[in-house]
Each structure stands twice: as C-alpha cells, then as structure tokens.
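Questions regarding the structure given below will be posed in turn.
Only a single protein chain was left out; the remaining protein chains are all shown in position.
Then we have subunit A:
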C-alpha cells in the first residue's frame, strides 16, 4: 500500500525526527548524568556510544523505513517477522506515561500565570491560626506544592487513593492537544512540528543568556564540566552512557521508521541519520549548560546557614560572604564549640548542593522551580520554562503516536473508507482512558515503575533484533544494494562493521548488564515521606503486590515475538493441511515469512 500523502518537505521530515529524538530526557537526564559521572569526562563514553551504537541503529531504522515505505509492522513482516507488534506495544505504553508527565507540565504552566507564584509560599494551616502547614514547613514550599498540591501523593504504591480531578482535567487537555496535532497524521504533524521543534531551542537560548549573567552561574558550570577521569573506571558510567544514547535517540519505538516511510525513496538517509544524531547530542550539551548555570545561581543564593551564624553570634549583617563561610565556621568552632554544636547547620557547600540536585521530575518540578523563584520576573521565566518542556514533550509524543498509528494503518485495522481522523481519535481516546490510572494519588509511583521497567528492556531487545535481523537474516548484501539504490553509494566499512559486529555486541552487553542490575538491586521506587526532612523528601521503598504488574510490563511487549511466531507457524501448518486436502498445489506465499 503506497503512501497517499508524503512529507515532501525535507525540512519537515528532519524536524520531525529531530523533535522525536530531542525530548525531556535531553533536559533533565543528561545534565544529571554528566555531573554525577565525572563532568567533562562523561563526554568520552557518551561520544563512543554515539558513534558505535546510536548512529548505526538510527541509520538502519531510517533506511528500512524509507525503502519499504511502511511502519514498523509492515517493515518487520517483510524482513524478519514478529517485531512490529512488540514495537507497537512499547510505543503505546510509553505514550501513556509520557503524556502524563506532559499533563503535569501543563498544570505547572497554567499555574505560572500569577504573581507571586503559588509554590513560593506555604499555605496557612487549616485553622488559620497564623502558623503554616506543618508538612510544608518540614520540607519546603516547592516540594509541598509538587507532592501535596499537585500530586496529593500517598505514602505507598499499594494505597491508591482517589482520582485527582485537576490532574485528570490536565490529562484530558494534553491528550486533546496531541489529538489536534496528530488528527490527520503526518499532514497536521508536519505543520505543528515547526513550532514544537524550534520553540525549545529559542527558550534554551534565552535561559542560557539569562543564566550566564546570573551570579554564581559560572561556578555551577565549572563544577559540571570539570573532568574527573577516575570515574571512567566504573563500568556503571559506560552502561549509563550507552543507555542514555539509546533512549535519547528514541530508537526501537517505530517512530523513526514511520517518519522515514513518508520520504521519497531517493532521499539520502545516511546524511539525515548523522545530522539528527549529532544535533540531538549537541542539544543535550546546550541544555546542560543552561540548566547548570541556573542551578549554580540557585546554590549561590542559598544562605540559610550564613543567617544562622550571624544571628547566633550577633555578627554584623552580611559580614560573612559565601567564600568566608568555611574559615569563619572553623574559627568559631575553635573558640566557642558548644554554641556552634547547638546550631542546626546544614552542610553548606556548593558541590554538595549540586550533588543533591536530582534528575527527572525532581529537577524540573522541585529544583528548577525553586531556582526560578529567585530570578527577577519569576512568573515570566516559569512560563517560558514550562512552555519549553511542554513543546519538547509534544514533539516526542508525535513520534510515539506515529509509531502506533502508522502500523495500525498498515495492518488495515479499519476499513479504508473510514477517515483517518476516526482512527487517530480512537487511539487518543483509548490512550487517555488507559492513562487515567496515573491521575490517582499513587499515579506518580506507577509512572516510576513504568519508566524504570516497562520501556528499557524491551527497547534493547527490539533494537538488538533489528540490527541482527537486518545484518544476518535479511542479509548485508541485499541491504547494501537497497542503500546504494537510495543514497547512490554502498555503505562503507564503518557501517558494515558496526552493523554486523559492534552494535549487536554492545546491545547484548547492555541487555545483560541491565538484567544483572535488576537482579542485584531490589525492586524499589522513591516514595514521599512527609516525616523525612530533606531537600527532596524522598525515601526508597519496596513494593510487593505491584511486583506482578512490574514483571508483566517488563515482558509483555517482548512476548509478542514468540507469540506471533507461534501463530504464524500454526497458520502455516493449517495452510499446508488445506493444500493437501485440496489436492492442488498452490503458489507459495512469497516474502512474508
């Protein structure tokens, strides 16, 4: 079935792939990894992983999609079966929780249009006696706003609580926005992508310029990029680099295959693959500079300890600067140790603070929101920041949904007379209804489970089978011919070596390492404990009843592989029986097995 519409603009296609690859992980996962794994030294394993694993697998996806001009199911049915449905399921699961994160971002965005920002102060307690809410005072205003006023979170994953209507409304709104952009498939997505892919870059630049002019920013950047080559000896660093590249490029979802299938067959997908992968990595670097300059400013602004010292010892106002703090504290400790011991001093070092800065939702909704509070014109910055996060996530959602819709179109689930709007509407509605479980009070914990266990393993399995399927089952000579047809020359030695040997090996290593990590560390998630006093107020817990769901999520998409194989074997056997019964030999079905 030929595509009746095409992304005839090369710019739209490139932006779509770029928007899909550049997502929330570039903003809140890469800076954290970079900083915990030795700063500038982390770039070494990151670049190696990009060259050996990221770009080759990405190129395969684009090439196969462009040549076969189908979504993931059609592609894998032609080359080596069974994978397409698995990719579809993974895309579906990821869409569910990804859009939930977007709904949280939307909630924060809606709340940013007021001065003062609602997370800047604690609400009064119920009796309005003049004291603030105890939970808020024990943690911090931003944590309270996130955990209580937004999520209204319970203490345990098994305690489901009630549906949060505000979150449900935001979820409905974000699915409505996604539907609006995906309503006619690539036709509407191609128009929306111009805004959603380019707006984040604009905002990042604004934040970069503003962040670099803030006091304390340079210290944050120096801390981020100071290379610590010793950390490279830890194998965990290499594992994290490889997985980060993999998920950052959004491989094995089927989304890139779908986008490439809308290309004219004579497009140079090699150039596209290298371009998009490089721009994605550069965006991660760019974002980490912007993020860390703001974090450095926030750390420099934190002077609770200084105030305590000044008040306790009646020293002149603002007489201790941040740099003098250590010396003054030592002096006081020597002269009046008992008084110093009585003070509730927190550890007050820039590095320690930056180490506590989290990744993921912790970074965006707790740390960064607090940093924004201190910037002059806070509501404007909050609007910009959450607007950027929303558009970033939206462009990734397009890829996810294309990974669902295009295979369904190829499968021919609905009759051709039914318009595309109905299919996309049904998909969005189904996703929205399935995602309502995340609007429960324990929804955030379920999201952590999904994020940690559902996607990673399956994607690695599928990517491994992708590369092996193309390199060995389909055959490298045939694939080289196709590429020569499309781009005008055969793939060079680098591509052939990485496809045949390096990438499968790397993926296998990552898979084994992941299983090992899973087996070693007990299954856990981070819970919110109101009694715990800390910057993020989170503790780890184990969960028992939800273990079954976790295991199911882990392997459900991967189960498609043997399941479909079994079904096809049974169908073939029944067909053979039919032909014997008929007595007339029929033409063998070509290509599909």
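In this section, a residue touches a chain if its C-beta (ideal position, glycine included) is under 8 Å from a C-beta of that chain, and two chains touch if they have at least 3 such contacts; residues count from 1.
The criterion applied here is as follows: contacts and distances are computed from a predicted model.
A.B. asks: Tell me the UniProt name of the left-out chain, picking from "ATP citrate synthase", "Collectrin, amino acid transport regulator", "Superoxide dismutase" or "Sterol regulatory element-binding protein cleavage-activating protein".
C.D. replies: The UniProt record for the chain left out of view names it "Collectrin, amino acid transport regulator".
A.B. asks: Looking at the full complex, which residue from A:55, A:136 or A:170 touches the chain that isn't shown here?
C.D. replies: A:170
A.B. asks: Looking at the full complex, which residue from A:265, A:377 or A:562 touches the chain that isn't shown here?
C.D. replies: Considering the complete complex, A:265 is the one touching the chain left out.
A.B. asks: If the hidden chain were put back, which of A:188, A:280 or A:503 would touch it?
C.D. replies: A:188
A.B. asks: Of the residues A:158, A:311 or A:335, I need the one that contacts the missing chain.
C.D. replies: Missing-chain contact among the listed residues: A:311.
A.B. asks: To test your reading of the contact rule: which positions on subunit A touch the chain that is missing from view?
C.D. replies: 4-6, 8, 67-68, 74, 77-78, 107, 110-111, 113-114, 123-124, 128, 130, 169-170, 172-173, 176-177, 179-180, 183-184, 188, 264-266, 310-311, 314-318, 419, 421, 478, 481-482, 485-486, 587, 589-592
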